[in-house]
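All protein chains but one are shown at their positions in the complex.
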Amino acid sequence: MFEALLGNGLILKKIIEAIKELVSEVNLEVTSEGLSIQAMDASHVALVVLSLRAEQFEEYRCDRPQTLGVSIGNLAKLMKIAGNDDSITLRAEDDANILTLTFTGKNNERVSEFNLNLLTLDSEHLGIPEQDYSAVMKMSSAEFSRICRELTQITDTLNLAVDKEAAKFAVSGDIGAGSITMRPNDSDKAEEKMFLRATEPVSMAFALRYLNLFNKAASLSDEVTLSMSPEVPIVLQFGFDLGELKYFLAPKIAEEA
Amino acid sequence: MFEALLGNGLILKKIIEAIKELVSEVNLEVTSEGLSIQAMDASHVALVVLSLRAEQFEEYRCDRPQTLGVSIGNLAKLMKIAGNDDSITLRAEDDANILTLTFTGKNNERVSEFNLNLLTLDSEHLGIPEQDYSAVMKMSSAEFSRICRELTQITDTLNLAVDKEAAKFAVSGDIGAGSITMRPNDSDKAEEKMFLRATEPVSMAFALRYLNLFNKAASLSDEVTLSMSPEVPIVLQFGFDLGELKYFLAPKIAEEA
Partner (left out) sequence: MFEALLGNGLILKKIIEAIKELVSEVNLEVTSEGLSIQAMDASHVALVVLSLRAEQFEEYRCDRPQTLGVSIGNLAKLMKIAGNDDSITLRAEDDANILTLTFTGKNNERVSEFNLNLLTLDSEHLGIPEQDYSAVMKMSSAEFSRICRELTQITDTLNLAVDKEAAKFAVSGDIGAGSITMRPNDSDKAEEKMFLRATEPVSMAFALRYLNLFNKAASLSDEVTLSMSPEVPIVLQFGFDLGELKYFLAPKIAEEA
């Protein structure tokens, strides 16, 4: 028996919205530690890693670890039925073939219960090695999101170069070329503030299309942390009370860029 | 001569918006009592009944009853020209072939006058018997609207079951099944509040597509009243100062549901 009650159901709605265009069918791993998802996108370029900690739920019970295969699109449709103020309970019997979602209004005036048919999916759990990154920057998720979105108008590839002085977002397309340079600063305005630490300069190219998909998670966290080392995937991390959502994206190799 | 002046023209704009996707050409019946419309949708599954009371208009004059055939789509286009703060005057000579609309700004700084060509339409006035309904519920129109809209993602048929304890909105589709249960309560929050009276349990199935069309009227009234009896059409009633807008929808028979 797995059962988890989340008082602030809105966060779960936002999480599902943040991954539904990237992955379609995923295994939800539930253990006594918490709930997690690890899934690659269809083209195996991006990896989504979600971790929600058991102790952050209002109630959490998991008698034994289970793998629940769900269609994220269908889960998103059911989640939309929950009101933004509703609490959400997830429940599955052992060896279940349905996941039961219960949405409860603040004053119990409205209780919704839906059963989502579960799927049997291949498991492809990857060991992701802990790693010290050469460069780590933290900035406003809304601002990073805006930058990526606007640069997409010029080209499909972002060249991201970070050293200890600044981060440089460069693009080059038919209409012209250019870059946005951001320097670390401690501004009072959240959208300007930026933290940067680099032990060596790093410069890599990424597909803007994926970054734009990752940026749906800006609704979950005001800040995004980007971690980079040469020739390994960049990590975008969005943290929130309940846990964190991380996206890994392999760099484009030079010939592609 | 028919002439009616409405100080709050916005309400007339909203009424036309609330019916224009359901009915295309309708007869506007004007009498000394007021103005009314009764029209079935093209597939003869839903009936729209609008009644506006003469005494609620700032000025109202109707020398003799008239039937004015109008294209709701064209009327909506003209209505959009009226500012939200404008007063609206409707005017038709006896045996008119045009309906004249006058939109007047609060300080007479702008006066618009448009003539809408009238149509000759078959009349299909139905006698709707007054009826005591087995179950009547009243709830937030915005919340009912949201529920119907989100459930549409799962399937096209809503099973609505009401008894004296609760109202249950159930759906079943490929992706799963479930229901929303609402209990009568006297919450301070308008979107939670719900009134329910049932002399016998009633359970029927309805096409969500139509309910979604009816819910355009949520802009007219904060509350919607649903009246049900076994095997007769459900009634959704939206009341407002000027009168009321009612929608009748035949239940789906079991084989269809």
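By written order: A and B. Residues from 1 in each chain.
Rule of thumb we're sticking to: a contact is a pair of C-beta atoms (placed from the backbone, for glycine too) under 8 Å apart; a residue touches a chain by one contact, two chains touch by 3 or more.
Just so you know, these numbers come straight off a predicted model, no measurement behind them.
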Open item on the list: Can you tell me which of A:56, A:100, A:179 or A:212 touches the chain that was removed from the display?
Closed with: A:179
TODO: Check each of B:1, B:81 or B:128 against the chain that is not shown and name the one that touches it.
DONE: B:81
Open item on the list: Under the stated touch rule, tell me which residues of subunit A contact the chain that is not displayed.
Closed with: 146-147, 150-151, 153-154, 174-183, 185, 187, 189, 192-194
Task: Residue ranges of subunit B at the interface with the undisplayed chain - done: 71, 74, 77-78, 80-81, 83, 98, 101, 103, 105-117
